[in-house]
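Left out: one protein chain. Kept in place: all the others.
Per-chain residue numbering starts at 1, and chain names A, B and C are given in the order in which the chains are listed.
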Amino acid sequence: MSVVSLREALHQAMDEEMARDENVFLMGEEVARYNGAYKVSQGLMAKYGERRIIDTPIAESGFAGLGIGAAMVGLRPIVEFMTWNFSLVAYDQIVNNAAKMYSMSGGHFHVPIVFRGPGGAAHGLAATHSQALESVYAHIPGLKVIMPSTCKDAKGLLKSAIRDDNPIIFIESEVMYGDKGEIPDEEYTIPIGVGEIKKHGSDVTLVSWSKVLARVVLNAVEKIEEEMGISIEVIDPRTIKPMDYDLIIGSVQKTNRLVIVEEGWPFAGVGAQISHVVTSRAFDHLDAPVERVTQEDVPLPYARSLEHASLPNVDKIRRAIQKVLYKNGQE
Amino acid sequence: MSVVSLREALHQAMDEEMARDENVFLMGEEVARYNGAYKVSQGLMAKYGERRIIDTPIAESGFAGLGIGAAMVGLRPIVEFMTWNFSLVAYDQIVNNAAKMYSMSGGHFHVPIVFRGPGGAAHGLAATHSQALESVYAHIPGLKVIMPSTCKDAKGLLKSAIRDDNPIIFIESEVMYGDKGEIPDEEYTIPIGVGEIKKHGSDVTLVSWSKVLARVVLNAVEKIEEEMGISIEVIDPRTIKPMDYDLIIGSVQKTNRLVIVEEGWPFAGVGAQISHVVTSRAFDHLDAPVERVTQEDVPLPYARSLEHASLPNVDKIRRAIQKVLYKNGQE
Amino acid sequence: MSTPLGLSRETLLRWYDDMLLVRRFEEKCAQLYGMGKIMGFCHLYNGQEAVSTGAIMGALQPDDYVITAYRDHGQAISKGVNPKAIMAELLGKSTGTTKGKGGSMHIFDREKNFLGGHAIVGSHLPLAAGFAFASKYRKEKRVCLCFMGDGATNIGDFHEALNLAALWKLPVIYIIENNLYSMGTSVERSSAVEDLSKKALAFDMRKEVIDGSSVLEVYEKVKKAVDHARVTYEPSLLDIRTYRQRGHSMSDPIHGHYRTKEEVEEKKKNDPIHLFGELLKKEGIADESQFEEADKRIKALVEECVEFAENSPEPSPEELWKDVYYGE
Partner (left out) sequence: MSTPLGLSRETLLRWYDDMLLVRRFEEKCAQLYGMGKIMGFCHLYNGQEAVSTGAIMGALQPDDYVITAYRDHGQAISKGVNPKAIMAELLGKSTGTTKGKGGSMHIFDREKNFLGGHAIVGSHLPLAAGFAFASKYRKEKRVCLCFMGDGATNIGDFHEALNLAALWKLPVIYIIENNLYSMGTSVERSSAVEDLSKKALAFDMRKEVIDGSSVLEVYEKVKKAVDHARVTYEPSLLDIRTYRQRGHSMSDPIHGHYRTKEEVEEKKKNDPIHLFGELLKKEGIADESQFEEADKRIKALVEECVEFAENSPEPSPEELWKDVYYGE
């Protein structure tokens, strides 16, 4: 085991896969000479040259589409969006070309491509620069969506994503790039579509992912467990699509209660999907309706106090857990 | 009462609102000289001239953004997308500019604009031209999403949409443009956010909207009621966001069962949101988990048999109803 | 005996056959569409045949890439895609080019390096840059021909794709099939410049205006662009002036608010097949009887296509779940 930052873990994954396969290349704004807006690609240009580490103009639709074309004829592009907010100008390319190509071409052309970059809110970036967009990608058949919450998962899942033959939406967190964690010294991958129980518990199942799991949920649970004298089971699906429903349902069959905490907006968010499927498959096991904690249904404001009030936080999580346990906060 | 086609109902709404307010104008591909790709704007150019009925180049992002700008300074644009599939190249404009402007500008600039056009599948248009995209718009705070299923609702809701001071996603159905229905002779509007009980029933609540309600569900229910000897309550929310949860929950408190039929894809679709909210607010009233009938989670194929198999149909609806009633189809 | 551009008699006749095949194929499509056997949107190529034949059959090598928009039957046939498979696709059969998944607007053939068939206007232009990028990345000499309509030059992806192609010197030739209209909107009502080749100036890109009614001129000038791209990796923008003899798609009128019957009739005098036939006769390469023979032969071939399609099986129900995720 060695301890690395999330930035380093992602860097290692790209470095190892580029060394392993000549067809893998990285393309995006500032990824080469600038070494990445968030330094995830630091040093890769020096090592692989400007043929394989490529700075692009500000033209997300253009270079996303160029990557899709290159993937159709056998290359394996990694397309970095400086942040996922900027992917919206390339939404048509991802939804209509990347996701549908294999099916629409009747199997003639598949698209082994990874779109990656940071998603969600940082601090004070306001509405256009703080979006958690997993739902609008997971909704689209043909895409897989991955959102790791640890350095180990990030490296292992990014390697699997680069080796996968389908278009992958890989969403990181910019505020976590500096966060450290242990990763194995030997080479490893982590399978797409397999969740993990982060902490065993018996009274409530809590499902969360990415930054809100790492930064909010995991800090909150022990505190809440002590306060309420309960034990919480925490699950990180790690992959949003395909979702590891079995793992969640197995846990709910034991705890009989489910809380989902996500950074995205509530309406037709990923949590709504999990809530529906788990409720329909574990209906008789649920002692309370599934509770969701999401970002409030408003564009995220700049001011720190409003930003905090809009995002999931400990208080909201506590209230949700109290609710599924039918415990009144005042008691 | 007079009987008109959906095309005519939408046309009347635009015509009346343009006559009423000089600031209303219509912009889109082929809306003027060609009289509309689907003839919804037939005759409007002749009546209002090319100043107010405007043919655009194929540049959805450009003219959607131009419309948003015009709305910010007081005009009230109606932007027609030839079909909603083509709105994906304008997704950033709608999500980041239209939806967030009022909030991001701290109330300085609101955006009274209607984006309208046909959505969903027609016949044999294949994957890129058959998308039911309500979920990826309803997910975004700041937008309202309207999907009428009758001529009366279409006219009344489009008039309300044009008068509303917020960005509106108004999704029609191209295969229904010729469908006829009764509308009042006197002027009327229909409020945004208010659903309607299409048919009273006592055993199951069925929620559906737009084409799949008008073309599939309403034809299926009587048949299924007879076959199964049950009575079905059918609800048309008419507006997707804000969703009229109270109406649905009121019905579920009576029927204790809910089936949602939608044309969109399953993962994080609108039905998942309805299922989650109704389940959490009417948990003790539900005798069975909510069932959803959706398009299969694949890009829609061209071949008629595959297209039919992928979309919601009577068999799927029957199975869903059997499921919530715990009746085995074989019995 | 000297022949035009020193091309062999066989070559010239093969081109004539190709143009005629496309024409007869499209006429048959119109018939079948009327009979309800072809569904959805179907955009015919009548009048533009010299473009696909001259540019693809004439100027390309088999391993070069071709990508186009939804008006794609002509380019597919000229690239060697089996017309039987195309017809089967239009009828939604399992023997179709995409097994009935894509239909008329989405013809694909990996073996023939025909990469679609794309229905979102302009969205295929960046893909074309990607094929060219891959060719250069692998140090191959393959080039890509990317066809688009005049209307596609007004959308953002046109700007982004051409800038990337010129900036990175990618071997892609962007061909505007300028048939003067996007649906019912004329070029001067949709583009700030009527001379669409001027759009290359924003990228210092090689450009040329070409008469699309002459298969020989199309061949000659596209070949120049292709050879240039093979050697220098530099892209070109070619504005090929042509004309759509039918309505935009099967549901649209041939003439109407946007163009007169007279205009259509006038333009039809420049029918590329007719002009090429006259030239071949003038040059003594073929005579009327050979054209009649060719027409019989090709009509029979088209009938075979229909027969093949009609007799092919529907896709099996499981097909719905195939080709969604690769390797699953």
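Definition applied: a contact is a pair of C-beta atoms (placed from the backbone, for glycine too) under 8 Å apart; a residue touches a chain by one contact, two chains touch by 3 or more.
Remember, it's a predicted structure, so these values are computed and weren't measured experimentally.
From the options C:201, C:231 or C:300, the residue with contact to the unseen chain in the full assembly is C:201.
Shown as candidates are B:12, B:35, B:83 or B:97; the residue that touches the absent chain is B:97.
Here the missing chain is touched by one residue of B:4, B:53, B:72 or B:190, and it is B:72. Here one chain is not drawn; of C:54, C:116, C:156 or C:171, the residue touching it is C:156. Where chain A meets the missing chain, the touching residues are 29-30, 33-35, 37, 55-62, 85-86, 88-89, 122-129, 296-299, 301-306, 309-310.
Taking the whole complex into account, chain C touches the unshown chain at residues 154-160, 162-163, 166-167, 189-193, 198-199, 201-205. For chain B, the residues touching the chain absent from view are 25, 51, 56-57, 59, 61-75, 92-93, 96-97, 102-110, 112, 141-142, 144, 165-166.
As a convention for this text, only the chains that are shown with their structure count from here on.
Taking each chain's centre as the mean of its CA atoms, C is the chain most distant from chain B.
At the centre of the protein atoms shown, by the Cα-centroid criterion, sits B. Each chain gets one centre point, the mean of its Cα atoms, and the points for chain A and chain C are 41 Å apart. Centroids built from CA atoms put chain C at 36 Å from chain B. Here the spacing of chain A and chain B, counted between their Cα centres, is 30 Å.
Contacts with at least two other chains are made by residues 61, 85, 88-89, 126-128, 297-299, 301 of chain B.
In chain C, the residues that reach two or more other chains under the touch definition are 98, 100-102, 106, 118, 120, 123, 156-157, 324.
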